[in-house]
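One chain of protein is taken out of this complex; the other chains stay put.
Presenting chain A:
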Amino acid sequence: MRTERALAELVGLADGVAELVRDGDTVALEGFTHLIPARAGLEIIRQRRRDLTLVRMTPDLVYDQLIGAGCARKLVFAWGGNPGVGSLHRLRDAVENGWPAPLELEEHSHAGMANRYVAGASGLPFAVLRGYQGTDLAGHTDTIRTVTCPFTGEELAAVAALRPDVTVIHAQRADRRGNVQLWGLVGVQKEAVLAASRSLVTVEEVVDELEPRPGAVVLPSWVVTAVAEVPGGARPSYAQDYYERDNDAYRAWDAVSRSRERFTEWLESVRERERGSVRRLD
């Protein structure tokens, strides 16, 4: 698979993950509540990736699953909860009890994470923001420092650029050349893709031609490494104009993730189910 500046390749999800997500990688799966690449997360679990540094503003269910499955060594994040429901129990179990493996944390704020992606996308070593002053975060996170403004003398926060080995996002559409289009709440996906060395985009559908849409983000084919058609790939989050957020699934995850036994049953069932669906895709 090409990783240079060529047009994106259309691939199957299993092949895309196999080629682009490697053991030990720094991996960002982005999508701020909307368009979370959940199906790609399950494929990473199925392929049993290990020692990943997972980067994501809001870990959500997708990282709770990856952490519980033992794929992660470290988590770089800002807010790790099940929105409106409660804790991410697999994340907590890893941090509090080291199950199934210890998890190193690098905690930032949302503003810090967003700016770290912006710096990565901009080819800068760091970003500047008004943030973190007076908090205990800088004392525990070595990617937060301060910088003095050369014009005003103000002291501001500096955060190190994020440069994932690979970013995975989900979008509504791509065309056959691999140009990607997403709309609605577009989060930080553009920045996360541009900051990364490689990228994999799952889409609801591949179309002959992208119709222009007001407010849509378009990622040209030549900044994307691979595109995989995965209808429903954001469930239980949502894809605007395709399907709604499955709030019941978020509520139901609480009970599954609360116990190691139930989570392990879930994990086994997913590995079975994923094998089946991959055969169909092939």
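As a convention for this text, a contact is a pair of C-beta atoms (placed from the backbone, for glycine too) under 8 Å apart; a residue touches a chain by one contact, two chains touch by 3 or more; residues count from 1.
Heads up, the rule we're going with is that contacts and distances are computed from a predicted model.
**Student:** Under which of the names "CoA-transferase subunit beta", "Sulfite dehydrogenase", "Heavy-metal-associated domain-containing protein" or "SCP2 domain-containing protein" is the non-displayed chain listed in UniProt?
**Tutor:** Of the names offered in "CoA-transferase subunit beta", "Sulfite dehydrogenase", "Heavy-metal-associated domain-containing protein" or "SCP2 domain-containing protein", the one UniProt assigns to the missing chain is "CoA-transferase subunit beta".
**Student:** Quick one: say which of A:A14, A:V186 or A:V203 touches the chain that got left out.
**Tutor:** Considering the complete complex, A:V186 is the one touching the chain left out.
**Student:** Of the residues listed, A:P100, A:G131 or A:G233, which one is in contact with the missing chain?
**Tutor:** A:G131
**Student:** For a quick check of understanding: of A:T33, A:Q47 or A:T143, which residue touches the chain that isn't displayed?
**Tutor:** Counting the whole complex, the residue in contact with the absent chain is A:T33.
**Student:** Across the whole complex, list the residues on chain A that are touched by the chain not included here.
**Tutor:** Residues touching the hidden chain, for chain A, are 32-34, 57-58, 77-81, 83-85, 87-88, 91-92, 95-96, 107-112, 114-115, 117-118, 129-137, 140, 154-155, 184-188, 190-191, 215, 217, 238, 240, 244-245, 247, 250.
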